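Every protein chain of the complex appears in place save one, which is left out.
For subunit A:
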Amino acid sequence: MECLPVEVIGNILSRLGAARDVLIASATCRKWREASKNHLHALRFSSNDWPVYHDLTTTKLEIIITQTIFQTNALQCLSIIMDDVDEFSAAPVIAWLMYTRDTLRQLHYNVTTTPNINILEKCSRHKLEVLRLAHNTITGVEPTYQKFPCLRLLALSYVSISALDLSLLLTACPKIEVLTLVSLDVVMSDPQATMELSSNSLKDINVEAISLDKFILEADSLEKLHLKDCTLEVFELVCKGSLKLLRIDDVSVIHLDIGESAENLEVVDVGNFTIMWAKFHHMISKSSKLRRLRLWGVVFDDDDEIVEIETISACFPLLSHLSLSYDLREAALQYGLQGSFQLENIVVLELGWTVITDLFSHWVAGLLERCTILRKLVIYGIVSETKTPEECHALANFSSFMIKLMRKYPDVEVQFIYE
């Protein structure tokens, strides 16, 4: 340990992360102290690190953070994640940002600042690669002189920002690859809440808990699109066919358009969504490279609509993971098994029920028959708290049926997940 160079000690202390642990470790010997001053590149103040943080006043915390940051020299990653602090005052926050301005590459900050400061202006811009902000307000974005040439990842949670400022911010980040927006409070100047974002380099976008009238996204290199818990009237994606992953979870959107960009889709995951099958089918029918399809808790607009699994197998010959859950309809299941077809590449099959019936058991049997190289079967079920005798009976029947069925397929691994 004596002969480790001081840079390596700096690396070790940076991986230790939590500010208090770093300071304790730096009190062991001179080399470690020097490492913590000149070679420390990551520092974290998180309320999870030390329970005593909860008992300290906000002013005391500000002093501690200021003192510790000012003891370092070349900080590259700064994380201040204090969940139970209401707010920090502007002066120390400005001091922390300006002190680390020359070297900072990653900033993670989630405390409200009072009065509000323009964090984008104060923080390091030239080297910043990752910016995660929460509970703050962003105003007055000026892309002409506020540029983030190295920013790869931008995550905004519970941030109040206008639609115009967000689109300007994206134009100021020429290399952005990942954008995460959670519970944004989008301030609108006009009565129609429209957000238009455009970026050539964006690869991955994650939008959660946003409600807008219109959301237009222009991203030529987009590979992953994830919408969760959103309320939108119109969502339009303009992209050049690079989309690989589409995930929609608990979204209410009247008009969804992913354009002609479906040829390279590999994963489609739709949950808790109401769709018109014809329209959806049209959207993804050209995705012949599709490998994973998940339709979970999907409600079809048209009650009588039945989706033939034969269509699925015909459209997506490379499909290897299929997950379908059904809602009990009149007498037939939403996903029909008409026709003779083989699901040749399916390796993992996940099937779920909300209400157990015999129909489900036969459906499982039908699907298993058609899978030639299946390796894993996962059955998801919802078991209600108050179990009527009929339900218990049905569950018992299902269990015996499954045991008999699986004897025919000894190579398949079966897993049951009941909620």
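Points to keep in mind about this one:
By definition in this document, a contact is a pair of C-beta atoms (placed from the backbone, for glycine too) under 8 Å apart; a residue touches a chain by one contact, two chains touch by 3 or more; residues count from 1.
The working rule: contacts and distances are computed from a predicted model.
Missing chain, UniProt protein name: "SKP1-like protein 1A", from among "Carboxypeptidase O", "PIGS transamidase", "SKP1-like protein 1A" or "Gap junction protein".
Residue A:Thr28 is the one among A:Thr28, A:Asn73, A:Thr114 or A:Thr274 that touches the chain not shown.
Only one of A:Asn38, A:Gln67 or A:Ser252 touches the absent chain when the whole complex is considered: A:Gln67. Take subunit A: the residues that touch the chain left off the picture are 1-5, 7-8, 11-18, 20-21, 23-30, 32-33, 56, 60, 64, 67-68, 71.
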